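A protein chain is absent from this complex, but the other protein chains hold their places.
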């Protein structure tokens, strides 16, 4: 099942994932070439922010698509909510 | 300047970065192939944990190498501490 | 409107809030009495974990009560989801 009903949204998510992959490659290059420690720290912190943003976006897409969307059955909504709760519990910050 | 005095540590960091790149590629594939929303959420949450761990490791390496290490000047220690404080402030969670 | 249908759950939340208040008072005492810096750090980190846990619990209660619960209207569910998304966006970590 797609994460979003709208293929355009899915393409946007994918673009975001690829941008983070690019940031990770830049960090690998920085580590390999002996870049300044402080610069690498900022790069990693930037990736952390980007991953948190991606997580929030997919979380919200799931919430709207699998819990709030009109036409779902009570059981489907309960399952969608259980899945979100499981992610929150397993990866509690 | 290298992030760690020990090339073995630097290689370990690089390995960790590459593992995260691999996880990001798996997420891109999952999104492209229409994998289950809940599965993608867990994958992204896993990457978030891995990035946080990487961040903590580089932060600690900087702390030991640029603030605590015997033989640094007072000015170098102050600068190392300023750099850590700047990262903390800029990316406050 | 109550946060949970079940008064027992609401009492449990309140208990949790009061426990965190107690932890904050212990930190105030530690600071006043000149306790070890490292000990205070651990106390504050403990409170942070407790507040994150409280946040997750209230978030989940809202999700189940105002988005997933059988019998809500489509509009009510959309509003409940909007409220969760607003909290996530405003306090993105």
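Chains: A, B and C, in written order; residue numbering restarts at 1 for each.
Here, contacts are C-beta pairs under 8 Å (C-beta built on N, C-alpha and C of every residue); 3 or more make two chains touch, one makes a residue touch a chain.
Here the structure is a predicted model, which means the values were calculated and not measured.
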{"item": "Which displayed chains the hidden chain touches across the whole complex", "value": "B, C"}
{"item": "Touching residues on chain C - with respect to the absent chain", "value": "1-3, 10, 13-14, 17-18, 20-21, 24-25, 27-28, 31-32, 34, 36-38, 40-42, 44-49, 51-52, 54-55, 58-59, 61-62, 65-66, 83-84, 86-87, 90-91, 93"}
{"item": "Missing-chain contacts mapped onto chain B", "value": "52-53, 56, 59-60, 63-64, 67-68, 70, 74, 77-78, 80-81, 84-85, 88-89, 92-93"}
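Keep this in mind: only the chains that are shown with their structure count from here on.
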{"item": "Homomeric contact chain A-chain C: same or different residue positions, threshold half", "value": "same"}
{"item": "Cα-centroid distance, chain B relative to chain C, in whole angstrom", "value": "28"}
{"item": "Between chain C and chain A, distance of the C-alpha-averaged centres to the nearest whole Å", "value": "23"}
{"item": "Chain A residues counted as touching two or more neighbouring chains", "value": "52, 59, 84, 93"}
